[in-house]
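Just one protein chain is left out here, and the rest sit where they should.
Which chain is which? They are A and B, in the order written, and residues in each are numbered from 1.
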Amino acid sequence: MATFIVRRLLLMGLVLFGVSVLMFCILLTFSPERRAAAFVTSPQQARDIPKIIIQYGLDQPVYIQYYRWVKEISAGNFGYSTVAVSPVSEAFMRYLPITIEMNLFSTPLIIIIGIWLGTQAGIHKDKAIDQVTRIFAIIGWSLPTFLFALLLLMIFYGLFKLFPPGVLSNSVEMFIMNNPEQFIRYTGMYVVDGILNGRLDISLDALRHLVLPVVTQVTVVIAILVRVMRSSMIEEMSKDYIITARAKGADRKTTCFKHARKNALLPAVTVAGWLVALSIEGSVTVEVIFNRPGMGQWLVQSATQLDIPVILSVCMFLGLIYVTTNLIIDVLYAYIDPRIQLS
Amino acid sequence: MNLSRNPRIREFKFTLSRIFSNPSAIIGSLLLLFFVTVAVLAPVIAPPKNHRNPYIIPHKGYSSVPKPPNKENIFGTTAGQYDIFYGAVWGTRTAFRIGIIVVAIAFVLGAGMGTVAGYYGGAVDETIMRVVDVFFAIPFLVLTMAIVVAFGRGLDNIIVALTLVVWRRYARVMRAGVLTVRDQEYVQAAKTIGVSDTKIMLRHILPNAVFPVMVIAFMDVGSMVITAAFLSFVGLGAARGYADWGQMVALARNYIVGPADDPLRYWYTIVFPGGCIILFVLAWNLFGDALRDAFDPKMRRR
Partner (left out) sequence: MGNILEIKNLVVNFYTYEGVVKALNDVSFSVDHGSTFGLVGESGCGKSVTARAIMRIIQEPGRIESGQVILYPETVDGNGSVDLLKQSEAYMEDLRGNQISMIFQEPNAALNPIMSIGDQVAESFLFHQKQILCETILSELSDGQHRPSKAVLMCLKTIYGKAADDGDSFFFKLLGSVPFLRNWDRRLKSVAIRRAVSLIGKLGIPQPERIVNLYPHNLSGGMKQRIVIAIGLASNPLLLIADEATSNLDVTIQAQILELLKILKKDGISSILLITHDLGVVAETCDRVGVMYAGNICEIADVREVFEAPLHPYTRALLKSVPKINQDDRLASIPGNVPNLVNPPSGCRFHPRCMAALPICRHEAPALVNAHGRHLVACHNSSVA
């Protein structure tokens, strides 16, 4: 087990190194003036770009530049974001909770509903529930996320005035801005902070703003899980050990859930990494459309305004997340499948 | 030789009948046929005003308030008075251009890399697959966006960026397929009688491992159009007034919710270009889904 994890950690390091090289290649396509922004930490410094070019050796050979860039990043200096008007690391702390909050709601829903729907569709192959799920799955991954979100906004905000975009209503937002001492932002997630501050009305307001983003996220990401779960369920149901179980006298429920589903979950675990990637992409789109100031919106704004340090550090960060989740998935997989021995 | 007895042809006929017994394939192929027709006949359906660059949507006036469908603009106009019908028609060509170019190049690149990695194994495999891992570490949309930023905004750069990112999946799936085929007896047999590596890869391995990748590629044509549309939507793609569905949705962005008394007043600004994107993607996905069922040996004979 230990050797397995060490080997995976080494591989992880290799991939992260690759990501940093890739990002550095992207950085190199910009002029030294633009690149300098990746090294400054304050607006004052930003005025002295030529100085920075010399200070960080941006006119020097590529490998020296790469070395210095990595050194800065590992020291925690990710540069200055002109979009956020603050150092990248500080802005991170501000934007990340918004994104995490949304995913805290959508991820459990995706997993629970996805596995349930996939199982049901697999058990009742070609029956009504399977057909309905199939249609939903095809729609789920044919509907472009941004269009789906726009349509939801049109109907539930424009027509019914139910769920507005943004994270909080204007009045609530004004209140928080004017009375920072009455609403302490412990976590940066409004639903949680509302509870911690004893202001359930703020939590509810934040929840209301979360409905459409979460619905969009779940609809778009769930399709793949349902499909994988369905097909692996169908495959497991046709295996011989199911017959053995039935010949033993197991009822339908036991054969489906105790025998088939446990085995069918294994392939579903392997797409978890894919689900993470889809959730990240979904977050980006959803935040742009519903005007939620999270990582995704920040990233897109930075892309349109050429805020290079943000793009680079967000990519590095996402790379880290991806590699870590994959490590966790591998360990988890080995844990639930007795056939795999980590040695 | 009697053609109908050739097992390959018989199998192909069976595959065709399998595909077209699936209602989603029929809907998908009809939709595709429709889009191809529109793309081919674009100059007839919507005669260009600007002959040097027909992709520029003609517009009368600069008013930022969209106009509803009328005799002159049967789908209405967007903000800036761009004709939605013209954009929808010529946008079909843009969509095909994005989807087909990206997927075709990435397919050759990815499937080639995957085959080489899977066939030779060892250090070659290790190197190629670690590069693929690096590309996989960053979500598709984010990496594409980063590359577009590096190369500068514009539709052509979006195509380049998408190609540079999407090959990674073909390489991985292709390699997995090649690995299972590589150790089959007939490949071993070909090796023992001294067939060259290139020939083995092209004649024996590719045809038997390429189908899963082809199905994915087929369905990716739609995804490419979605991603390109989103990038155009946020302002990284086509310029204002270019016949591109994503860009047209971007023009509709401020008119999604109309005035309080008539919230859906500007529905046409989003429904027409948005509907085009959805149907286009649906067409490829429906057809791809049927293809997958037809080629999947586990589902095939059920």
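A few notes on this one:
Everything that follows uses one rule, which is that a contact is a pair of C-beta atoms (placed from the backbone, for glycine too) under 8 Å apart; a residue touches a chain by one contact, two chains touch by 3 or more.
This structure is a prediction, so every number in the text was calculated from the model and none was measured.
Of the listed positions A:Thr244, A:Thr270 or A:Thr324, the one in contact with the omitted chain in the full complex is A:Thr244.
Touch with the chain that is not drawn comes from one residue among A:His209, A:Arg230, A:His259 or A:Arg292, which is A:His259. Mapped onto chain A, contacts with the missing chain fall at residues 125, 238-252, 259, 262-263, 266, 336-339.
Here, only the chains that are shown with their structure count from here on.
Computed centre separation for the pair chain A/chain B is 24 angstrom, with centres defined by C-alpha atoms. Across the complex, chain B is touched by residues 14-16, 18-19, 21-23, 26, 29-30, 138, 141-147, 150-151, 153-154, 157-159, 161, 231, 235, 277-278, 280-281, 284-285, 288, 299-300, 303-304, 306, 308, 311-312, 314-315, 318-319, 322-323 of chain A.
For chain B in complex with chain A, the residues that touch the partner chain are 24, 130-131, 133-143, 145-151, 153, 222, 226, 229-230, 233-236, 249, 253, 256-258, 263-264, 267, 270, 274, 277-278, 281-282, 285-286, 289, 298-299.
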